[in-house]
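Remarks on the structure that follows.
The complex appears here without one of its protein chains, the remainder shown in place.
Should a chain be cited, it is by its letter among A and B, assigned in written order, with residues numbered from 1 in that chain.
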Amino acid sequence: MIEIDLSQNALREANQRLQAVAADDNARRFLLRNPRGAHAVAAGLKAPIEVTIEGHVGFYCAGMNQEADVILRGHAGVGLAENMMSGTVRVTGNASESAGATGHGGLLVIEGDTSSRCGISMKGIDIVVGGSVGHMSAFMGQAGALAVLGDAGPSLGDSLYEARLYVRGRVESLGADCKEKEMTAHHLDKLGRLLERAKVSANPRDFRRYGSARNLYNFKIDNLGTY
Amino acid sequence: MSQRPKTPRTHPRASSIFDAYALSEIRRAAATGVYDIRGGGAKRPMPHFDDLLFLGASMSRYPLEGYREACNTAVTLGDRFAQKPIELKIPITIAGMSFGSLSGQAKEALGRGASTMGTSTTTGDGGMTPEERGHSTQLVYQYLPSRYGMNPDDLRKADAIEVVVGQGAKPGGGGMLLGQKINERVAEMRTLPEGVDQRSACRHPDWTGPDDLEIKIHELREITGWQVPIYCKIGASRPYFDTALSIKAGADVVVLDGMQGGTAATQEVFIEHVGIPTLAAIRPAVQALIDADMHRKVQLIVSGGIRNGADVAKCLALGADAVSIGTAALVALGDNDPRWEEDYQALGSTAGCYDDWHEGMDPAGITTQEPELAQRLDPVAAGRRLANLLAVMTLECQTIARANGKSDVRNLEPEDLVALTVEAAAMARVPLAGTDWVPGQGTF
Partner (left out) sequence: MCGIVGLYAKRPAFRESLGAHLATMLVEMSDRGPDSAGVALYRPTTTAGTVKLVVYGATDFDWPALKTALAGAVDPEVGLEQRGNHAVITARASLEALRAWIAAQHPELRVVSAGEIIEIFKEKGHPRDVVQHFGLEGLSGSHGLGHTRMATESAVTTEHSHPFSTGRDLCLVHNGSLSNHNRLRARLKKAGVDIQTDNDSEVAAGYLAWRLAEGDSLEEALERGIGELDGFYTFAIGTKEGFAVLRDPIACKHAVLAETDDWVAMATEYRAIAPLPGAEQAEIWEPQPGRIYAWGA
């Protein structure tokens, strides 16, 4: 395990080093200490390495992550794992706004809560939240799955495309064109697998499923109120 | 009985405000209940570069000989922070237009033409295609609110990154692509269902404001190893503040797009009634650069209605470092060409006016995904035509520069210009021709 103390080493050098690791390098496990709220920690990773971060980070931690497994033992600021392509990012604490924003793939697990816009514009990423999510989560969600064990704030799934949303707790309100949908055996199975991959224990049957009503897919005068 | 003399009739008089266009639009709205959507930029008359004139050479100022006495046109963009700035041979680039709004053939043609002339093209609100990367020697990759197709591999393949805050046609609006143009390939690139009417977000999903943009730009640099320049594109709105804030946020280049700048599709009201003319945006932006001691250190690219070398020269004279063309480039490729007049008429329009690009039925094969139509465009021939236009624009700009005694087109300055109208004089902050009066000198 290679340790990098961010209070002693420049973040830029640390990130460059992490980005330079090749898939077949022997040294592939890293521990970053003392991030102290720095931004873009472990951003732009592109190989199957393991990076553990101890402490709280600022914005865009693990931004555009590819293939790496990132574990954050602390809280994250805005845009955690934004635009992630593959790999996994796990946070033991809370995440802030726009966690997993526009993510294309991979798995993001937040053991605590997130604030607003979790999974905004998601494009294939899978997100599992152990706590609750704030308002406008999964706004314009295009693809992927968001599973929330806690509650969801107002306007969940506003302007949703094809992302699938599962919430176990209370949904304060649904956004435009988002509605509750039937949990079939197929969905229970998919959700079960997702929770398993996320190593989060919960019974899929306790969740409700939400998806796009698909009324806003084509412009119509009758939808004037929603625009 | 005697015949009464015929009373002379007064001439039928059309209203200047309820003109043919306004009347037809009211009728269309009444029939459909939906706002009008179209492509292109602002079409109504407004102060523009034609209202400015260069002074040229005279008793006190001497011209350079054409050809023999060099007039440099090269410009370097983004040398503030990037390790690999963009080196352009000419001060004219191709503006961002998406694959999706344009056909693959059109994107290829743009790449070919631009590369021939040693300048850059820009991706649009749909991501980077391999063809585009292959055909453009210098490719600027747009980073938009929608993030369609955004990925770090393409980010690292780009020669520059353009963070789009807005565009001149719709400052405050997001992208729009209607179902007709969302075919299988476009749908896959954008992760959307085929045939859906794409609505794009108007704000970025993970930052709002220049203070947070600074953090985002930092992240983009970390991901790309601080190699490439980062541009910030803004629709002309509050150009002084917007430019100042882009500088503070850490941008290497500011791209300012006036209301004449085109779009693939948006509401007509947005295009015509939001945003300010290109002419009015340049001096305030340059002033912000000067006030921050960043003029020529953070470069300014201006777009929105640039049509010829005179427009280029005027933008440079007002303080820009380069310009970007969109509509002119498409016209060079063959957009709105009279050879397709029959087809335009069938669509209810005529060559030179056709702007329903969102319908995907473009007879010129440029703003369409229909294979039969797209095939009408030969990318190689069209690329040559674009290269020709760029060459002419550059030569025209050089001609003007030499006539004003400049050995470098960027030595053109505001004092080389006068205005024909009070509005243009005020907006460009140059005197009315034959006078020393510059109207409206206020704060910005």
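Please note the rule applied: a residue touches a chain if its C-beta (ideal position, glycine included) is under 8 Å from a C-beta of that chain, and two chains touch if they have at least 3 such contacts.
In this text, all values refer to a predicted model and were calculated from it rather than measured experimentally.
The chain omitted from view is touched by exactly one of B:214, B:359 or B:378, namely B:214.
For the chain missing from the display, the contacting residue among A:58, A:130 or A:144 is A:58, taking the whole complex into account. Interface note: of A:19, A:52 or A:94, the residue touching the hidden chain in the full complex is A:94. Residue A:116 is the one among A:116, A:142 or A:212 that touches the chain not shown. Interface residues of chain A with the unshown chain, by the touch rule above, are 36-39, 55-59, 75, 77-78, 93-94, 96-97, 115-116, 134-135. Listed for chain B, the residues touching the missing chain in the whole complex are 203, 208-212, 214-215, 238, 241, 244-245, 248.
Following the convention adopted for this analysis, only the chains that are shown with their structure count from here on.
Chain B has its Cα centroid 36 Å from the Cα centroid of chain A.
Against chain B, in their complex, chain A makes its touches with residues 11-12, 15-16, 19, 39-40, 43-44, 46, 58-60, 63-64, 66, 78-79, 82-83, 85, 97-98, 101-102, 104, 117, 120-121, 123-124, 139-140, 142-143, 159, 161-162, 216-221, 224. Put simply, chain B touches chain A in their complex at residues 32-34, 146-147, 150-153, 155, 178-179, 191-193, 196-197, 199, 201, 205-207, 212, 215-216, 218-219, 222-226.
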